[in-house]
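Subset of chains shown; positions unchanged.
Chains: A and B, in written order; residue numbering restarts at 1 for each.
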Amino acid sequence: MPESTPAPAHIGILTISDRASRGEYEDRGGPAIREYLADVLCSEWIGKPVIIGDEQSEIEAAIKRLTQDEGCCLIVTTGGTGPATRDVTPEATEAVCEKMMPGFGELMRKVSLEKVPTAILSRQTAGILGSSLIVNLPGQPKAIAECLDAVFPAIPYCIDLIGGPFLETNEQRIVAFRPKKKK
Amino acid sequence: MPESTPAPAHIGILTISDRASRGEYEDRGGPAIREYLADVLCSEWIGKPVIIGDEQSEIEAAIKRLTQDEGCCLIVTTGGTGPATRDVTPEATEAVCEKMMPGFGELMRKVSLEKVPTAILSRQTAGILGSSLIVNLPGQPKAIAECLDAVFPAIPYCIDLIGGPFLETNEQRIVAFRPKKKK
């Protein structure tokens, strides 16, 4: 039994949708992400939900605030990844990140493509800003668990590598992969 | 039976080849694209064929003209995607597009890789400019149907999302995927 409990990990849940931000549409993506994380994480965490419109400057500001002011080690976005004019989440993510992580988008498109041929229209990406990993997910709630199932096994080790907290997963659900220590 | 027939969709067919543009080589890529589209589309369309050399500024100008002056909802390019010095089609595409669509290149390389290991040398991409989707294909005529078969099921819905005409496909050949309407 640990002597002291580590501080809970802060995780940003960023819903990007003009209609949800104006209250014309119930946000279903954000709650789907929260439910997924509650199911998968067994170390302590606090969700930081934000709902904003599809404005690149607002998305950039929200990612920076969640990283720098809220201390999030992980920010999961939903929405704004398609080809339409208002879909600018990948551009905002790339604009603020210091490093891009192309493997996340590649793998998520690959698994979504097993379900629908329009998966190639999703421009979702991932990147690093400071000690935070930002991962874009599509807007469709049913695609959220599918995409996270594919990439989540790599997320805890990624957060270790960028100096974030040690996330532990419910291994019945997701086995977080960490290479064995070498000297 | 519809009361009025919608205007035919304009589709740019852009052959990019120094030798074909100088008449030293018969363009086989452009006709292969036209034949493919004739086979697959059952809504009305008009092809806008253009043959130019491997000059980045000319390729950019041709894409802009086909989009803005010719009203193309789709521009399919062939040629100029390899690693050689004169191969600059992806650079020209990226320079003019407002959004990049990485899933197209990923999927086309994946299917071509099942045929030849040199498929990884093809740098083809896709992107959006205004209401036009630009898709790069390799120069080899036999790779054209193979690549289009992989991505075409997603093209009509992509064009819907960017405000273009409603393309209908011959479902014996290609089933265009459109998600069921939600409010």
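The rule is simple: contacts are C-beta pairs under 8 Å (C-beta built on N, C-alpha and C of every residue); 3 or more make two chains touch, one makes a residue touch a chain.
Bear in mind that the values here come from a model prediction, so they are computed numbers and not experimental data.
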item: Overall copies of the shared sequence [whole complex; 2 in view]; value: 3
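Simple rule for what comes next: only the chains that are shown with their structure count from here on.
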item: Between subunit B and subunit A, distance of the C-alpha-averaged centres to the nearest whole Å; value: 32
item: Residues of subunit A defined as touching subunit B within the complex; value: 82-85, 87, 91, 102, 105-106, 109-110, 113, 116-123, 125
item: Residue numbers on subunit B that touch subunit A, as the complex places them; value: 99-104, 106-107, 128, 133, 151, 153-154, 157-158, 161-163, 177-179
